[in-house]
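In this view, the complex is presented without one of its protein chains, the others remaining in place.
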Amino acid sequence: LQQNAKASVINSLILAGNAFYSRNWVLGSSGSLSAVVSRDPFQFVITQRGAHKGELTDADFLQLDELGKPCEPCLDLPSETAVHRAMIVEFGAQAVLHTRSVWSMVLSDLYANAGGLTLDGLEMLSGQSSGKIDQEAEWVPILENDHDPGTLSRLIAAQFRSRRPIHAILMRKSGLYTWGQNVAEAVRYVESSEFLLEVFGRRLHILTQIDLSEKSDKCI
Amino acid sequence: LQQNAKASVINSLILAGNAFYSRNWVLGSSGSLSAVVSRDPFQFVITQRGAHKGELTDADFLQLDELGKPCEPCLDLPSETAVHRAMIVEFGAQAVLHTRSVWSMVLSDLYANAGGLTLDGLEMLSGQSSGKIDQEAEWVPILENDHDPGTLSRLIAAQFRSRRPIHAILMRKSGLYTWGQNVAEAVRYVESSEFLLEVFGRRLHILTQIDLSEKSDKCI
Amino acid sequence: LQQNAKASVINSLILAGNAFYSRNWVLGSSGSLSAVVSRDPFQFVITQRGAHKGELTDADFLQLDELGKPCEPCLDLPSETAVHRAMIVEFGAQAVLHTRSVWSMVLSDLYANAGGLTLDGLEMLSGQSSGKIDQEAEWVPILENDHDPGTLSRLIAAQFRSRRPIHAILMRKSGLYTWGQNVAEAVRYVESSEFLLEVFGRRLHILTQIDLSEKSDKCI
Partner (left out) sequence: LQQNAKASVINSLILAGNAFYSRNWVLGSSGSLSAVVSRDPFQFVITQRGAHKGELTDADFLQLDELGKPCEPCLDLPSETAVHRAMIVEFGAQAVLHTRSVWSMVLSDLYANAGGLTLDGLEMLSGQSSGKIDQEAEWVPILENDHDPGTLSRLIAAQFRSRRPIHAILMRKSGLYTWGQNVAEAVRYVESSEFLLEVFGRRLHILTQIDLSEKSDKCI
């Protein structure tokens, strides 16, 4: 049964990797994908270091316990393992997806000093909102990437306990982390977040260039 | 017979959803697609709330009557239902497609205060024009998204009765609505509108940066 | 035999249409594709008005004689027929491809007053150059789109007789025309031209924003 659960989440992660690769969100061997297989005993799987997310097979996944230690000795843990583990433990996430898009790279660096940025409509886009048409702005924190795993885990836990609900975290110069109650939900948060980051970036281009009050009513 | 008609429009909407998803126009679970099955009795189908437009199946469609009420009790109506219904009733549309592209998000917000923007060549691009080479500019209204369904429906009806013929409406921070006499025609208006919105946005980038009269005759 | 030649060029044009559609160069029902079937008697085929270039079938092609008249009475000639015919007659082209990309729309308008723009390396990119590493800049004329067919044909003929060899023409707000000794060669000129137009446009964005002499030696 556990084997079926494991095969099922791995298959979902492989499909997610293919989809993200086709959208240029995990080029090179960037990104990392994880999901919980069972909570008791606690086990989760994660893509091993250097695996190409557009060509994943079963052999690219490592199985880990609650402390983030591999069930079998291995040296190929991705450096992001502590981040995945913290999100699974602190947020109760069943799946954690890390992508490295152009816009998440650019904006996570430009807004690092501000500690984050605000995206409109993340909840709604992901099909998780209460259905009201008006969209609420949502805070996306940006964490520095140069901490040791223990510090990073504590910073993530602190985000979870903050008053603002969050559905995505940017790691400076390293990209986006989102999560969900299953791989499908986490995939929607990736798509919605990446979409809104691109909207944010392109809007930034234009906003600073024109005085819209003068031009907006003319035909351009 | 009605069942055949229903299966046929649903199939066309599924193909449209796949195509829009591959172009990043309905990421997350954004967007909504509808089409008329019959006018008498009046029935139309619409994608249910939260359905992923890149993975639609028959089960993702709800059947509604003229008032926009589901034929069977259900709670999954998308929040955009009133907009679809109004366009079907007021414009006589047989299909209404709502996409959420990066450019429609950016421009629907930047030009909201102007009440709309002007696109060149929408009719011609969609293969619906009289064939003259000269292209006429066409007004695309931008409506605020935070009204109740009844108000939105009245605003849409008002657009239809205005002197200017329109083939697309932007909803602020929510994206594009187009329609047609069948799904294929509506798809062409989506493609043409999204294309022209991107042209509009990229032109805006450049226009405000350079004094073309000085530079345009040099080799750059 | 002639039937085989006709089937062969139509098949090549269908494949080109699919490829251009996937790259967003013929969205809506924009663009037009033509090729010579035989020179004696003179016959060429062209996509009919309003045909969607991503879904072409044999039935979407019209057969025309040297004057650009259809061999059978029909009313669906695309408005660009005179342009295609002129290029086939004046330049000796065997295939003429018209695409409508975002960048060709933006730049054909911005540089219309200059009469054209200069692209680096068009010959080389298309695999047609003599093989020298140094790339020669090539002039791409921009013609106004609002002339009658006869005037347009004369303007195109004039371009052909100018001292500068050209491999592409932009029509203002209407996109790109290229041609070749067969469909495959013309496709390469489309790809090379569209690529270089994007390079031109993105370079324009950056060039006017920064003083490179100050910044280029720093790590950014």
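Just so it is clear, A, B and C label the chains in written order, and each chain counts residues from 1 on its own.
Please note the rule applied: a residue touches a chain if its C-beta (ideal position, glycine included) is under 8 Å from a C-beta of that chain, and two chains touch if they have at least 3 such contacts.
Not measured: the values here are computed from a predicted model.
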>> Given the contact rule set out at the top, which of the displayed chains would the hidden chain touch in the full complex?
In response: A, C
> Can you list where subunit A touches the absent chain?
Replying inline: 24, 27-30, 49-52, 79-80, 100, 102-103, 105-106, 109-111, 113-115, 117-118, 137, 145-146, 173-174, 200-201, 203-205, 207-209
>> I need the residue numbers on subunit C that touch the omitted chain, in ascending order.
In response: 23, 120-121, 125-128, 131-135, 188-189, 191-192, 194-195, 198-199, 202-203, 205-207, 209-210, 212-213, 216-217, 219-220
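The rule is short, and it goes like this: only the chains that are shown with their structure count from here on.
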> Quick one: subunit A and subunit C, Cα centre-to-centre, how many Å?
Replying inline: 42
>> Just the number, please: Cα centre separation of subunit A and subunit B in whole Å.
In response: 30
>> Quick check: what residues of subunit C touch more than one other chain, meaning two or more?
In response: none
